[in-house]
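All protein chains but one are shown at their positions in the complex.
Moving on, here comes chain A:
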Amino acid sequence: MSGKFPEITTERLYMHVGRIEDLDELDAYFTTEESRYVGGPRSRSATFDALCAGVGHWYLRGFGMWILNSRDDGTQVGIAGFSQPDGWPEPELTWVVYDQFSGQGIATEAVAACRRAAARHLGIKTPISLLRPEHLPLIKMVERMGASRVADMDLPEIGPIPAWRFPEPETNGNA
């Protein structure tokens, strides 16, 4: 039951859809305070459910999230991809790179790979990202990649959230 979802290899990353082998490292991250902006801290059991839901998202939507592993030593360094829960007007390009691996341009590399793969294979050409205005480094990162602030996205049960939209990527690079 594998191999049907796209996998991506970048210069430093191996990006794949979640598997049971990813649970321990996901759990290690999602039990830290560092995970508070991306759904944590939470129990191992909640992380298992989220791992399953992450795979199910691919079936339901035809796109979803990838788990990021270092090509060097296989260490899990983060998560990136597209998420569109029920009632959301469009998919969001979202990502997290764990603190200990930040500052090396891994997020930029992963986001660029997500954009290329989405434009080529998933029918998502100009994705948006939802960012908190206080997260200046993230805003700077997406603006460096060409994204610009657009109208807030109105999410069910959440309300309006500041949004940035990426331009269509150049697709002549390696996806």
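Keep this in mind: a residue touches a chain if its C-beta (ideal position, glycine included) is under 8 Å from a C-beta of that chain, and two chains touch if they have at least 3 such contacts; residues count from 1.
Methods note: contacts and distances are computed from a predicted model.
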Absent chain [UniProt protein name; select from "Cobalt ABC transporter permease", "GDSL-like lipase/acylhydrolase family protein", "succinate dehydrogenase" or "N-acetyltransferase domain-containing protein"]: "N-acetyltransferase domain-containing protein"
Residue among A:E11, A:E33, A:D86 or A:E134 that touches the chain left out of view: A:D86
Touch with the omitted chain, as defined above, among A:A28, A:V55, A:M145 or A:I161: A:V55
On chain A, residues whose C-beta touches the chain left out of the figure: 1-2, 4, 18-20, 23, 43-45, 47-60, 62, 85-87, 156-157
